[in-house]
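Sending over a structure as structure tokens; questions will come in a sec.
Missing here is one protein chain; the remaining ones are kept as they sit in the complex.
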Amino acid sequence: MTPLLQVSNLNAWYGESHVLHGVDMTVGEGETITILGRNGVGKTTTLRTIVGIIRERKGEIRFAGKDMASVPLHRTAHVGIGFVPEERGIFSTLTVEENLMLPPVVAEGGMSLDEIYELFPNLKERRASPGTKLSGGEQQMLAIARILRTGVKLLILDEPTEGLAPVIVQRIGEVLKKLKERGMTVLLVEQNFRFASRIADRFYLMEHGKMVANFPVGELPGRMDMLHKVLGV
Amino acid sequence: MTMIFGIPLQAFLGQLLIGLINGSFYALLSLGLAVIFGLLRVINFAHGAQYMLGAFAAMLMLQYFGISYWFALILGPIVVGLFGAFIERTMLSRLYNLDPLYGLLFTFGLALTIEGTFRYLYGSSGQPYAVPTQLAGGTNLGFMFLPIYRGWVVVVSLVACIGTWLLIEKTKLGSYLRAATENPVLVQAFGVNVPVLLTLTYGIGAGLAAFAGVLAAPIYQVSPLMGSNIIIVVFAVVVVGGMGSIMGAIVTGYMLGIAEGLTKVFYPEASNIVIFVIMAIVLLLRPAGLFGRDA
Partner (left out) sequence: MSDMTHTAAKPRAERSATASMTYAIFLTAGLILLVLAPLFFYPIFLMKLLCFALFACAFNLLLGYTGLLSFGHATFFGGAAYFTAHVVKEWGFPPELGVLTGVVGAALLGLVMGYVAIRRQGIYFAMITLALSQMFFFFCLQAEFTEGEDGIQSVPRGHLFGFIDLSQSTNMYYFVLAVFLIGMVIIWRFINSPFGMILKSIRENEARATSLGYSVARYKLGAFVMSAALAGLAGGVKALVFQFATLTDVAWQMSGEVILMTLLGGIGTLIGPIFGAGLVVTLQNYLATSDFPVTIITGVVFMVCVLLFRRGIIGEFYASRLGRKLGFEHRR
């Protein structure tokens, strides 16, 4: 598989504190990758640095062969990277539909509004209500749906199931599977291990600002001991 | 003669109209301040100076190029808006990561510089600007005499306020503005060039102030000091309304203008402090302001 995203020796800083200490990872086209790790090891920072929100960074990020170092934040979407932050970022002063329509369409292959409503019927019902009036699960759906219009190639999700009821988690899993069928590449950070094992093709394990292991989903049973130790689950 | 609360109806309505006119300017200016503050988190102290620049633009365009009021009403805001955009791009944008007080201090310095320059060039006394012939004269409404130009100002400023509100609430650009007000980083990650949006917003805000300035030119004297006189009152308006809502800024502007006008009827000595008194009372009772969300 050709790597869609290639990260090598990535370092990042939050002001004075050095958070990422040489992250290496590869995401192939069409893969679903989950980053595992305890709180505070730098998972969210890794995502935010790849997206370009954190600019104090060194090392190489290549997306579809393109060096991302000098690409400003507002161009990353145009290159094909879509980001759903942990806090979801639903705008309270915008209606559901305005939220959906907010990101400019940047590439071909984005879903139309109708397709999105087909995938998320309850968003259609609530299209006119303010975005933040939705339940947590619906907001998460909206946050994902919002990115799908733009025609992104790599969907980056930060803890999409956090704080959601099991039924909703299952719904999100189904949505991600459907996207995978359409050829979407997904990179996510996830604490919900069962959820992650259902959707991921491959795992990265992170400790102290570095990737310490990388294995396909098939090797999961054999690695449970190590995971228990590292994740403390 | 008809009397109302012991005041001749004519005088009462006359002051009400003056209050409405002042309110129109308060509304236009506090609206611009609120738009700029919402996105840039900067209190634009230079807003008064930009209002004054609008009035001067109209006057100078007429003097030197014979440009009429009607073109000045469009050209003035554009020129001042471009100037504002230039200032934002080259200087103000460097202050966004700092304490918002620095933005206030910078624009205060900008206001002093602009005002000082115009005082140096044109002296501090006011100069008249003729009411455009199409709007000259007045009409008798039966219960009062209405100068046409004043009626025009009330209508146009209302249209401008509603237009700006529609721009922000109902258009794509407006949805970018509202979203970027909440979370600029995410909006930028979606592919919107937020720095350009900020420049545009400051430009629009400055242009709106200049628009008010052109409107004001035939009513008040065109003077370098006209901006600093009004901006402090507008600050009080903004504190009363709270800067959370665009509509709040507009409504508060008209309300306080009318309150000021009515005070002139019943207790003239207090007319130039009544807005400050209202501000103090609102602060004591409802510190976040009438329409405010953030304390």
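By letter and in written order, the chains are A and B; residue numbering begins at 1 in each of them.
In this section, a residue touches a chain if its C-beta (ideal position, glycine included) is under 8 Å from a C-beta of that chain, and two chains touch if they have at least 3 such contacts.
In this text the structure is predicted, and so the values were computed from the model without any measurement.
Hidden chain, full complex: it touches shown chains B.
Considering B:63, B:113, B:139 or B:171, the position touching the chain not shown turns out to be B:113 (whole complex). Screening B:18, B:238 or B:258 against the full complex identifies B:238 as the residue touching the chain left out.
Contact between subunit B and the unshown chain involves residues 43, 91, 94-95, 98-102, 104-106, 108-117, 119-120, 228, 232-233, 235-236, 238-239, 269, 272-273, 276-277, 279-280, 283-284, 287, 295.
As a convention for this text, only the chains that are shown with their structure count from here on.
Per-chain CA centroids place subunit A at a distance of 44 Å from subunit B.
Those residues of subunit B lying in contact with subunit A across their complex are 172, 175-176, 178-179, 181-183, 185-195.
Remark: subunit A residues 51-53, 73-78, 83, 85, 89, 91-94, 98, 101-104, 106, 150 touch subunit B in the complex.
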